[in-house]
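Shown here: the complex without one of its protein chains, the others still in place.
Going by the order they are written in, the chains are A, B and C; count residues from 1 in each one.
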Amino acid sequence: MSGNTFGKLFSVTTFGESHGLAIGGVVDGCPPGLELNEEDLQGDLDRRKPGTSKYTTARREDDEVKILSGVFEGKTTGASIGLLINNIDQRSQDYSNIKDSFRPGHADYTYQQKFGIRDYRGGGRSSARETAVRVAAGGIAKKYLQQLFGIEIRGYISQIGPVVIDKVDHNVTNTNPFFCPDKDKIAALDQYIRDLKKEGNSIGARVCVSATNVPVGLGEPVFDRLDADIAHAMMGINAVKGVEVGDGFDVVTQKGTDHRDEISPKGFYTNHAGGVLGGISTGQEVLVQLALKPTSSISISGKTVDINGNAAGIITKGRHDPCVGIRAVPIAEAMLALVLMDHLLRHRAQNSQVHSITPVIPAQRP
Amino acid sequence: MSGNTFGKLFSVTTFGESHGLAIGGVVDGCPPGLELNEEDLQGDLDRRKPGTSKYTTARREDDEVKILSGVFEGKTTGASIGLLINNIDQRSQDYSNIKDSFRPGHADYTYQQKFGIRDYRGGGRSSARETAVRVAAGGIAKKYLQQLFGIEIRGYISQIGPVVIDKVDHNVTNTNPFFCPDKDKIAALDQYIRDLKKEGNSIGARVCVSATNVPVGLGEPVFDRLDADIAHAMMGINAVKGVEVGDGFDVVTQKGTDHRDEISPKGFYTNHAGGVLGGISTGQEVLVQLALKPTSSISISGKTVDINGNAAGIITKGRHDPCVGIRAVPIAEAMLALVLMDHLLRHRAQNSQVHSITPVIPAQRP
Amino acid sequence: MSGNTFGKLFSVTTFGESHGLAIGGVVDGCPPGLELNEEDLQGDLDRRKPGTSKYTTARREDDEVKILSGVFEGKTTGASIGLLINNIDQRSQDYSNIKDSFRPGHADYTYQQKFGIRDYRGGGRSSARETAVRVAAGGIAKKYLQQLFGIEIRGYISQIGPVVIDKVDHNVTNTNPFFCPDKDKIAALDQYIRDLKKEGNSIGARVCVSATNVPVGLGEPVFDRLDADIAHAMMGINAVKGVEVGDGFDVVTQKGTDHRDEISPKGFYTNHAGGVLGGISTGQEVLVQLALKPTSSISISGKTVDINGNAAGIITKGRHDPCVGIRAVPIAEAMLALVLMDHLLRHRAQNSQVHSITPVIPAQRP
Partner (left out) sequence: MSGNTFGKLFSVTTFGESHGLAIGGVVDGCPPGLELNEEDLQGDLDRRKPGTSKYTTARREDDEVKILSGVFEGKTTGASIGLLINNIDQRSQDYSNIKDSFRPGHADYTYQQKFGIRDYRGGGRSSARETAVRVAAGGIAKKYLQQLFGIEIRGYISQIGPVVIDKVDHNVTNTNPFFCPDKDKIAALDQYIRDLKKEGNSIGARVCVSATNVPVGLGEPVFDRLDADIAHAMMGINAVKGVEVGDGFDVVTQKGTDHRDEISPKGFYTNHAGGVLGGISTGQEVLVQLALKPTSSISISGKTVDINGNAAGIITKGRHDPCVGIRAVPIAEAMLALVLMDHLLRHRAQNSQVHSITPVIPAQRP
């Protein structure tokens, strides 16, 4: 299993299993001189952390990140940044039920077949616990992008099962455990998730994540397009099954006159493209949507086989998020930050003028 | 513009502009001993080629590929494979209308801002012409996968605007210019595209691409997941705005009991996951869907600005596909082949047992 | 500072400064199923560790490595392996003399100019302390190579200043603090280093490292040759100024008839090539030599400038190895192991037959 590194110039390499001693990673390529401390990263880690509300899993994961290197006297030095998050509660529980059986919807079967060995405790490497490191690494990127370019990255839940959010108020998002940006839908979500928990079932979700103040010109044509790298980043988040940029699948029924974003001297009239044309940022808001499958760990028994291929039934005990999509919000933000940061550095490598080219038109039409 | 290489172990690096002397590329990492000649690649190039029917662009691009290296006495040697496709018709037309103005929906504006210079002839590097090289490179991967593993990769159109295809007969797909797998819908598509051309407009499309006989175990957990790399590959195809694996965005309203694919000793009961769990192939059919935006080049005038930011109107002359999604079918197949090939080699690097581990359950439930 | 990752398929990414909280790294790409524990790595760490004898620095660095992930029930799982070595003695000493001045021969000046900021404590990221992580990572590769292929990697000192070692007995190497393979030269080295310490000066060294039982066929033609990657690995070790493979610089005065290794059905007659032809291993012993410059930290005052460009004098206080070359022996072994391991996996990716092709001739002529 190589493939634990994300990013070409600003990269993060992660390690760690759900129930090992610790998880962590190395962030490589951070420019020197950025003021950085652990508190800069802890906020998003706390947003991702389970157990923060009654709606998400009650497992305790004190996601306290330590910066082990790369920062000196409060500033990044240009050296690689070591990140460590200890697993405080990794004592072995009773895993006899999943040790020899494959939980449907989980990676148990594929890991066993690929590697011939599997750390079954809490999903091992396939656990979403690993995403805490992505959130910490993304936090560094977020800070840099914010400080140097005023780039703001914001995620929120736009749908959970039948409950569709229409109104987006970024001031609301972080006031509720659902990352719901519409205060009028919080009660409905609350009720829906409550019922689901009683039922012992789980539900899918749609997450939106966007970035404003992105400079024009980020992204490399052909393979390493900004949108292609975003798709890679997002589809790599546990449970994601679909990714859209801009209008996404709605384009299937759009005509050319519907979709193309016309331009005026004051800026683009519309943003169907989602801020990316030909794989390169337009300066408009970058708009991304994800579909996340329902949590596979549910307390309704499912049919499966054991390690010898014999039929078995399985119930996933323990408290699990009925909607993994919720906690994906800070993860998606982190991944978008990592992609933008990487492309910012890549762009700067070839062009000394990231700032000096004045866009022909304003980024956003007033 | 670095970023012209796709793949880590089986890689293709491309070059070339729409109206330059030639396009081409280098395929690196092909195992030795594969029988290969130009005819193996020409078939898919002809499927992608414009001008094959009245429905696609009438420009003549004799996409004749030459293999310049890496093959000796009919077999690959393990050396890098040079591919060359001459542009036979690259005389400069009149580009005065697009030289100084940005066509809405095109990469004109972003290229100009990123690079400060732009080969405006036919879209230059941003033209879909470059995808011919991907198709040729994908052809090599396709042949290897087919010969060694019996992997079959098949794409088709599943929707064009309002015309939705439900029935899939792979024997029908290549008998019509729409890559439509449903013979009862060909007439409707024909009529729809005719009307659209009269109107001077264009339309989006949905493409499906799948692979059967994929071994269990391809894909690397965490970042370089099989599905994440597929998303990267597909979102990197010109005009793609959305990618789904398995049930895709339908999962948003699915419950855990709906989505999880239960398992019996005879195989998985269902394939909502689309053949990937935890980023690793399950042995089931890999199922991918793409959304392609409508062609931006249409003959209905659009508002834009010129290079100095002044308001301008623009009509894209010339004959253009009213639905770029159609030609994306062989491109998507090629990209899926490239991803699978790369992951096959990556898997083999770490595990000598690609074949030797007997899957616990059959790949497909009978 | 990106560039903290070594290797393509079997890679190590390191972090950490001399006087930070900890150093560590991530090993990615280790095949599953290898028995591994911390003791497997500690032996080489202890060999590299300063303070083991009166001849090397007396600083105490309890290089105790922890494996944080990637190993389950005593075996590697295929997941990335997190390595951590705490810095137990990182309390700040008095660095006022080097904080604002550049020690000649050190990286102080170049770091300050490159990054505009510098962790001056003990050399920060430029300290050889970082190599402990390479030794730990190399230990994993060593074990794999030894277990699966019987590959033995051995390093030793072949020259320190005027003292040239001619006789090589691998059983002697690890019995003395100089990694000297010739028992008749130990006393001379001892006397030479003693005198040097009195003088307050330091000396260069030559290190040999070799690998036996390397399979034929490792290395990729053209850029990623086995010898080119070895050169990259070795020149990347602190203080190395020269690298040779096989006869090295002696080839300058050799004729074709002197150098070419003739072949008989019983094997190669000679090994001037050092086990690599055309960038690919021949099956013979891989032979590498390094030149290491004298320690830059000496107690004889040197001319320099301070951070403002004013003339200054500097003495490096503290106890430092008079010959950094000595401790480079286990580092060079580790780097050779990492290169061979990476190429073994790369070779396996393209060729399923690492073992199955019987070499036409025996690896070593009897």
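Please note the rule applied: contacts are C-beta pairs under 8 Å (C-beta built on N, C-alpha and C of every residue); 3 or more make two chains touch, one makes a residue touch a chain.
Every value quoted in this text rests on a predicted model; they were computed, and no experiment measured them.
Asks: For the unseen chain, which displayed partners does it touch in the full complex?
Replies: Taking every chain of the complex into account, the missing one touches A, B, C.
Asks: Which of these touches the unseen chain: C:37, C:110 or C:147?
Replies: That would be C:110, which touches the missing chain.
Asks: If the hidden chain were put back, which of C:87, C:176 or C:202 would touch it?
Replies: C:202
Asks: What residues on chain A make contact with the chain left out of this view?
Replies: Considering the whole complex, chain A reaches the absent chain at 8-9, 29, 31-32, 78-80, 221-222, 345-346, 348-352, 354.
Asks: At which residues does chain C meet the chain that is not included here?
Replies: Where chain C meets the chain not shown: residues 1-6, 14, 102, 104-107, 109-116, 125-126, 130, 159-162, 196, 201-206, 216-217, 219-225, 227-236, 238, 241-265, 269, 272-274, 277-283, 291-296, 298, 300, 302-305, 307-311, 346-347, 349-351, 353, 357, 359-361.
Asks: Name, in rising order, the residues on chain B that touch the hidden chain in the full complex.
Replies: 1-5, 9-11, 13-17, 20-26, 28-29, 32-33, 66, 68-70, 72, 75, 77-82, 84, 114-119, 124-125
The rule is simple: only the chains that are shown with their structure count from here on.
Asks: Going by C-alpha centres, which chain is most central here?
Replies: A
Asks: What whole-Å value do you get for the distance between chain A and chain C if each is reduced to the mean of its CA atoms?
Replies: One centre to the other, that is 38 Å.
Asks: How far is the middle of chain A from the middle of chain B, if each middle is the mean of its Cα atoms, in Å?
Replies: 26
Asks: Go ahead and note the Å separation of the Cα centroids belonging to chain B and chain C.
Replies: Between these chains, centre-to-centre, one finds 45 Å.
Asks: Multi-chain contacts in chain A: which residues touch at least two other chains?
Replies: Residues 1-5, 14, 114-116, 125.
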